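A single protein chain has been omitted; all remaining protein chains appear in their positions.
And then chain A:
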Amino acid sequence: MSIEDVAPRTTAWTIGRIIEKQLPTPTTVRLRMHVEDRQRHWPGQHYLVRLRAPDDYVAQRSYSVASDSEDPLVEFLVEKLPGGEVSEFLADVAEVGDVLELRGPIGRWFSWDVRTPALCLVGGTGVVPAVAMTRAARRAGRPELLRVLAVARSREELPYADELARAGASLALTRVALDGRPPGPPTASEVAPLLAGVEIAFVCGSSRFAQLGEALLMESGFPVEKIRVEQFGATG
């Protein structure tokens, strides 16, 4: 599929109820929600979450889905940003049973068809779409279709580290050594072996991480038109 061939789909606002809430680390919150009138989603897609104040002031943000489409609940993992009016609310105020406005799934470009051999090069909370892809691949009985290289400062700061490691993901830690790997960003020599047979690469993380990921892929000779990027700045 080229950028010219992405099909449209209409979505409407609906509501979702928080069924489970966890704080896996001091800076992240994991929500599992029951979504009314839910549509199926592809791994990699996101939802909009909208909060409404009594004076009808609203704040909305996009969050990647961590769950696969067969999961009865929709799962989000949100990084709590200092001063982030939505992320701080979700981490500090929202409780199980609360109802939020949701719209999705959105994003037909940064999504995986669970058929094309793929590599995810993801950093920090950018691992979330890779988690959805990992779960979808496992559910489809095709875990060999997906390779994941997940990057974080330390294992404690890598969301879903255990789940990704169990699924065979490669981990690269930039601040601490891991199983003999010295601390540092991933290198082209670590990325290149993961690219054999890969037909699409998903890069997700901060703007800085996305630039690194694109550069590594291109340095490894991966075709630029097969790279899909989702990057986030500090939008709270």
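In this text, a residue touches a chain if its C-beta (ideal position, glycine included) is under 8 Å from a C-beta of that chain, and two chains touch if they have at least 3 such contacts; residues count from 1.
Definition applied: contacts and distances are computed from a predicted model.
Set against the options "Acyl-CoA dehydrogenase", "Sulfite oxidase-like oxidoreductase", "Amidohydrolase" or "ABC transporter ATP-binding protein", the UniProt name belonging to the omitted chain is "Sulfite oxidase-like oxidoreductase".
Across A:Ile106, A:Ala165 or A:Ala188, the single residue that touches the chain missing here is A:Ile106.
Where chain A meets the chain that is not shown, the touching residues are 2-4, 6-13, 15, 50-55, 57-62, 85, 89, 93-94, 98-101, 103, 106-110, 203, 207, 210-211, 214, 217-218, 224-225, 227-236.
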